[in-house]
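In what follows, a structure is listed as structure tokens, so that the remarks can point back to it.
Every protein chain of the complex appears in place save one, which is left out.
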């Protein structure tokens, strides 16, 4: 199971969360990554934690003021890029372009999607992983694995039909080790979470609980 | 005169350009700032050069994956934010929102615009500065001060009518000290440039020439 | 006072609302216009009512699939275009471009904005009218003239400072003749409304009440 902690634009201490994640990953052998703001990638990566960008642009080097250049986030220490999160939906052509930009830079990729049909579409574009996150459950505290287990099962089935098959993560409302176990039982190979860790008083404790079920 | 070097998504060494800019600024007393990719703000700011973000989002702290949070770029060392560059045009409501987000974080602001009418609109929103950059001259090598001096004069006049008046920068095609002088003669209080420095074999030499006319 | 009924994407009978509006306008001499979906402009205009487009693109004739061409809506019978509604926010450069496209086609224009600062920015771009609609009050049933009278007064003051001054409409939560009167008392020269008429059992009755206070 892969645990990706998306710090979004939360007012948390990104480095403190990264250190907690690095510690828990080291202690337990679990794969835990942290996705901070682009401006925080360098200090987060310096903690030794696996670091992801929250987005990269489809455009490469050139006259693209205000873009998020894949080689720049890689320079700063990111080794992966989240794409098409429900808070940063992309055009189909730009998901394809951003995947190629990430791939050319050696970044791992996850493409998020709302439902199994969009998961299938995302999977055909060749990301390393896809993630299904029903927008209405994000930040809800109710895990997708309990609120809508079929959406996870159907997403896994949809991604399996693509050749080669693409691993599916799930997200929205994940806060505990039980939720992670439930996600694994449904066929998912990882979880995306955000506020459950970023807003926790003790992120390390939450992360230990999260990976306890793996 | 304020010289803002926009590194866009160019394949340059951002830290090397920043060091050159810091050296020339120290030696000459000229105000020179560098605007790198968000992921490069921290190492650029560590050179001591005045560092700007190429964009900040209108949204504040919260669930905004892939945004460019004003407090995050400020944490990393930015003290200013460029907004509405012709390669990153914003909705009117978002220029307003991004200005408020930047202001709340203590960032200086420049709002770019295509023509004097849009400069006036931008100036009414209360940025620290505005910039006029005719899109067709960006990267052309022909300075706006020569290709279209009236657009600079008219932009200065438009910004002067706003109360309080807003200083005007100009950009597009600026590559030499003569161009900077010509811009000053037209009433502009600074210049935006990009490829002329970012793609130069010797950025320090170009910067010394640029500020020679100030 | 100008009353603009925005039919949005409501499931109403656009022609029936248009006929009611045409009847009330004829009977009372009030200026009432209806803004339907682009595909309904022709049958709405055929009722004789003043007909507006809900949006026009900044691009003119050319390779712009899926655009809303100003000359096409004019052909179909529209004589005005609403721009930058809070449900269709535009880039600053595109408000300018759409205004020029509308002007070249002889369409009247209203640019909407969220707050007095954005109203001032919109007014400098030279529309025929501006409108202030606090997004949080749209569809609320609480008229802006009661919920936030200062926003209307401040918008009128902001538009008056532009030379030439630009008339201000207000919208959000308007449902009765009393609301229209209150808007006029605050200096506004018209109102935008939508669900209050579009979802009414008897649009003609609502429109008669609305214009009763003019």
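Some points to look at:
Just so it is clear, A, B and C label the chains in written order, and each chain counts residues from 1 on its own.
One rule holds for everything that comes next: a contact is a pair of C-beta atoms (placed from the backbone, for glycine too) under 8 Å apart; a residue touches a chain by one contact, two chains touch by 3 or more.
Everything numeric in this text was worked out from a predicted model, so none of it was measured.
Touching the chain that is not shown, out of C:28, C:59 or C:176: C:59 (per the contact rule at the top). Although one chain is not drawn, its touching partners on chain C can still be listed: residues 6, 8-11, 35, 37-43, 53-55, 57, 59-69, 71-73, 75-76, 78, 82, 85-88, 138-139, 194-195. Of the residues in chain A, those that touch the hidden partner chain are 84, 86, 89-96, 113-115, 117-118, 120-122, 124-126, 163.
Assume only the chains that are shown with their structure count from here on.
Our note on geometry: chain B versus chain C, Cα centroid distance of 36 Å, whole angstroms. Centroids of chain A and chain B (each the mean of its C-alpha atoms) stand 33 Å apart.
Chain centres here are Cα means. That of chain A falls 43 Å from that of chain C.
Touching two or more other chains at once is no residue of chain C.
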